[in-house]
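Of the protein chains in this complex, all but one are displayed in their positions.
Up next is chain A:
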Amino acid sequence: MLEAMELRKVFKGRTAVDDVSLFLDQGESVGLLGPNGAGKSTTISMISSLLTPNSGDVRLNGVSIVSKPQFIRQVLGVVPQEIALYEELSAYENLKFFGSIYRLKGKQLEAKIQELLEMVGLRDRQKELIKTYSGGMKRRINIAAALLHDPQIVIMDEPTVGIDPQSRNHILETVRLLNREKGTTVLYTSHYMEEVEQLCSRVYIMDHGRIIASGTTEELRRILSGEDTLLLKLDKPNKDLANVLRSLAPIRHVEETDNGLKLIIAKHSSLLSQIVQTAESHQVEIINIHVHTPSLEDVFLHLTGRTLRD
């Protein structure tokens, strides 16, 4: 349905996106993962026809939208990372404005506005100005404004950044509803791994402007099939212990967590007794050990050597 081919974008000599190719099939929910500055927003801008790539092409059902942007604008809804609303207008007035410039009129527009306000749970507060809303409520209206024209494809750029858990759950539910019940194709970008794991069947991982891995969540997890993740809960933090463990050959990565250490080790390596002994020698007590199933977060860590929130 939508295909980006070898996209490249350079800003003042700095390459923001390099050789990015991805595709979305109809009705799919695809995640685009990457830390801040990875190039996700630039990629989205090129896919949505707002930014012209230096090279490469974006095709919608075989038609290049670089030369014919109107093709995608009719069927695309974009939820930007920013709250792209007018603070001095009410939720209703914002939706009415964006609906009218989508050329919706009269009862059709009114019905659509009320349907979307109901969907995002803000029908009762539609007359209040956006500037009086909480961050989560603003984000919900931000999503509603992208759905006024019933788009076939929705691109969501980090729609849950900095909001309360209730609004976050509401947004995730809305995305599920769109994708599973309405058959809307979704491209969801985030640096929250768990959101992407919950919502998306396929994932692209970006770093430094490039796609570094892609596939279904299962396929990506299999990258770590040769590794185990151990979570050690310790009675006190000890930097020396972490350094000593890093020097042990089967341990591939050591990361300090809030209450202990996270170790990525080669599968089937018999390190447990060695770890316990090392901890004792450093006078650190291991309260418990948990063997963790690899997550996308672990995959990202494995691929880039850093966490998504770095």
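Simple rule for what comes next: a residue touches a chain if its C-beta (ideal position, glycine included) is under 8 Å from a C-beta of that chain, and two chains touch if they have at least 3 such contacts; residues count from 1.
Convention: contacts and distances are computed from a predicted model.
Protein name for the hidden chain, per its UniProt entry and selected from "Cytochrome c oxidase subunit 3", "L-serine deaminase", "Succinate dehydrogenase/fumarate reductase iron-sulfur subunit" or "ABC transporter permease": "ABC transporter permease".
Of the candidate positions A:17, A:58 or A:85, contact with the hidden chain is made by A:85.
When the full complex is taken into account, the listed residue touching the unshown chain is A:145, out of A:7, A:91 or A:145. When the missing chain is restored to the complex, the residue among A:21, A:61 or A:74 that touches it is A:74. For chain A, the list of residues touching the undisplayed chain reads 45, 48-52, 69-70, 73-74, 76, 78, 80-86, 88-89, 93, 97-98, 100-102, 129, 145-146, 149.
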